[in-house]
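Step one of this worksheet: look at the structure below.
Apart from one protein chain that is not included, each protein chain of the complex appears where it belongs.
Labels run A, B and C following the written order; every chain starts at residue 1.
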Amino acid sequence: MNKVHKPKKVLMQGPIDPQMVATSLVNHQSKTNIGAHALFLGQIRADQKDNGVVTGIEYSAYEAMAEEAFHRIREEAFTRYDLTCMHLYHSLGVVPVGQISLFVFVSSAHRRASLEAVDFLVERIKQDVPIFGKELIGATGDYIWKENN
Amino acid sequence: MNKVHKPKKVLMQGPIDPQMVATSLVNHQSKTNIGAHALFLGQIRADQKDNGVVTGIEYSAYEAMAEEAFHRIREEAFTRYDLTCMHLYHSLGVVPVGQISLFVFVSSAHRRASLEAVDFLVERIKQDVPIFGKELIGATGDYIWKENN
Amino acid sequence: MNIQILYFGQIADRIGLSAENFDWTSGLLVSTLREQILAKYPILKDQIFKIAVNQKIMQEDMPIPFPAEIACLPPFAGG
Partner (left out) sequence: MNIQILYFGQIADRIGLSAENFDWTSGLLVSTLREQILAKYPILKDQIFKIAVNQKIMQEDMPIPFPAEIACLPPFAGG
């Protein structure tokens, strides 16, 4: 597990296409040491706010620091869990309600490693990565800045 | 959470197509109360055995009892966790190495419910559902009966 | 009276049979049925298996009702 993993770009413009999930799975079918894939996807909710309904989130980031944070979280997960592969994607810009803004994909030989890793990754991404989000309200240009709890 | 969920058929012939995963996601983009999807996929490993390498698993089941067990596990997960949707699929028949035999798909408003539910579901499916598997070895017709730990 | 017993997985494989009839008498216990199956198929003596009655795993000291669908279930391998 001491192999160094090449930094990969995590941030991408706009929503994450569900087709990427199928493509990621197909790309891992030739890795015959994999027995388990655990995936997490974050989708934008139409939450009711005081001044209207959320129609989307506009994400921005301190991009250089965010990519570095993703890289550190990724390395830590590879150290903690016996994983075969890991892919992370997070949106920038506007992601409309019902669309996907986060895609965490973890593969391992046995189920526990990938199930535990995906949980770890989701919590750490929420906590450690300088990404900011404006919840867009209604059609009038109103918005609320989102804060992770 | 007292709503009764219509029993759905979980067992299906042959491998699970990765395209089903993308389709499932697309089908849930109109449910704008969903904020999180947690997924688990079981893939067949080319494990090395004494008499050769695994080339696939041939699944069989006590089908009526298996469907009933899936239904009970599903209802229990809906009771324990605050979930929006749940879909389970398991293969019967031969699933070659690299192909997918189990697909667990859980959606919820907030991340913890779906992450915890997917973990619960995977463990219970392994433990409670009368599905049997023959690990097919090499090309000579050898096999080993698989047992979950 | 006859009850049908279903065999699955490596049990069916070892005895070369996926179903057969057994004699039922009032008060027949799961443990007694297990002994009868093992007596008929000594090849199963090291085989771990559960007995389901009407699709429910039964304790060994429970009586088997009539009619009943009996199943011999080797260790599960789903997932």
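The rule is simple: a residue touches a chain if its C-beta (ideal position, glycine included) is under 8 Å from a C-beta of that chain, and two chains touch if they have at least 3 such contacts.
All of these numbers come straight from a predicted model, not from anything done at the bench.
Asker: Omitted chain: which shown chains does it touch?
Answerer: The omitted chain makes contact with A across the full complex.
Asker: Please pick, from A:83, A:122 or A:136, the residue that touches the omitted chain in the full complex.
Answerer: In the full complex, the listed residue that touches the missing chain is A:122.
Asker: Residues on subunit A that touch the omitted chain in the whole complex?
Answerer: 42, 57, 59-62, 64-66, 68, 90, 101-102, 122, 125-134, 145-148
Note that only the chains that are shown with their structure count from here on.
Asker: Rounded to the nearest whole Å, what is the centre-to-centre distance of subunit A and subunit B, using the mean of the C-alpha atoms as each centre?
Answerer: 23
Asker: From the mean C-alpha coordinate of subunit B to that of subunit C, what's the distance rounded to whole Å?
Answerer: 27
Asker: What are the residue numbers in subunit C that touch two or more other chains?
Answerer: 79
Asker: Send over the residues of subunit A in touch with two or more other chains.
Answerer: In subunit A, the residues touching two or more other chains are 111.
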